[in-house]
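Missing here is one protein chain; the remaining ones are kept as they sit in the complex.
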Amino acid sequence: MDKFLRDHPSKPRTRDEKEKVINRLKRIEGQVRGIQKMVEDDRYCVDILVQISAIQSALKNVGFAVTERHINHCVSDAIKQGEGKETIEELMSVLKQFSK
Amino acid sequence: MDKFLRDHPSKPRTRDEKEKVINRLKRIEGQVRGIQKMVEDDRYCVDILVQISAIQSALKNVGFAVTERHINHCVSDAIKQGEGKETIEELMSVLKQFSK
Amino acid sequence: MDKFLRDHPSKPRTRDEKEKVINRLKRIEGQVRGIQKMVEDDRYCVDILVQISAIQSALKNVGFAVTERHINHCVSDAIKQGEGKETIEELMSVLKQFSK
Partner (left out) sequence: MDKFLRDHPSKPRTRDEKEKVINRLKRIEGQVRGIQKMVEDDRYCVDILVQISAIQSALKNVGFAVTERHINHCVSDAIKQGEGKETIEELMSVLKQFSK
């Protein structure tokens, strides 16, 4: 994973933090399975598109939660240690990708 | 489902069409599970964000495929029958939601 | 302009239609000039970003209005004449670009 600056967050996620994110991802996983069933049942296209939008929105919110924790810990720690430059460049690069 | 104009596409999806979409959704489901494992393993935030971006991109492509089929069949059929107005309004509404 | 299917909409825009779009674009032009002044006055970054978001939203709405008229006229006319295929492909291509 040599293209990233680190392998782990600068401050490990607590059990509670992990569970909150994983639970949100499990709900998203369930929504993706729900769409598979809608396609199998030949449901109306617009109905399917509305569900896809809902997943995109949920996924974006997970992304923002991960980003906020990243800035609060990894980026903040790097800045405090006078090593913010690379971390901020990496952050901007992923924000650009994320907003496409 | 009375907020949608229909329950099913104007032309039923073939077995082959269903399978193509479902296979793409199964891959996306696998990617969502992959992120759960990344969180469990306390992987680096940016690494996780890149994977979330990849899912968003894959999901958007499924949405565009569903939209294209919708226009090719439901919308086109409605227009040919002189009943395009409501169908086009419904399409615009979902496109706006989808692009948020 | 040989990469587009047409030079003009299948049904010409009325004076009134043109003015509505142009007025929205003039407001957007004014907003862009407003941001130039904010930069000149060295205003706070977040304040500037909020204004940029407002312009993006206004611009997106103009795009949706143009898209809706395009579907209501150019795309509908092509479909009625049995020539929807290329027009729908062109529409999907611009929708993908527009949603980036």
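Order of writing sets the chain letters: A, B and C. Residues in each chain are counted from 1.
Simple rule for what comes next: a contact is a pair of C-beta atoms (placed from the backbone, for glycine too) under 8 Å apart; a residue touches a chain by one contact, two chains touch by 3 or more.
Keep in mind that what you see is a predicted model, and the values were worked out from it rather than measured.
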Checklist entry - Which shown chains does the hidden chain touch? => result A, C
Item to check | Interface with the undisplayed chain - residues on chain A | outcome: 60, 64, 67-68, 71-72, 75-76, 79-80, 84, 88, 91-92, 95-96, 98-99
Checklist entry - In the complete complex, which positions of chain C touch the hidden chain? => result 1, 4-9, 12-13, 18, 21-22, 25-26, 28-29, 32-33, 35-36, 39-40, 42-50, 52-53, 55-57, 59-60, 62-63, 66-67, 69-70, 74, 90-91, 94, 97-98, 100
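The criterion applied here is as follows: only the chains that are shown with their structure count from here on.
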Next on the checklist: How are the chains arranged in terms of who touches whom: line, ring, star, complete or other?
Outcome noted: line
Item to check | CA centroid of chain B to CA centroid of chain C, Å | outcome: 23
Item to check | Whole-Å separation of chain centres (CA-atom averages), chain A against chain C | outcome: 30
Checklist entry - Touching two or more other chains, which residues of chain B qualify? => result 60, 67, 91, 98
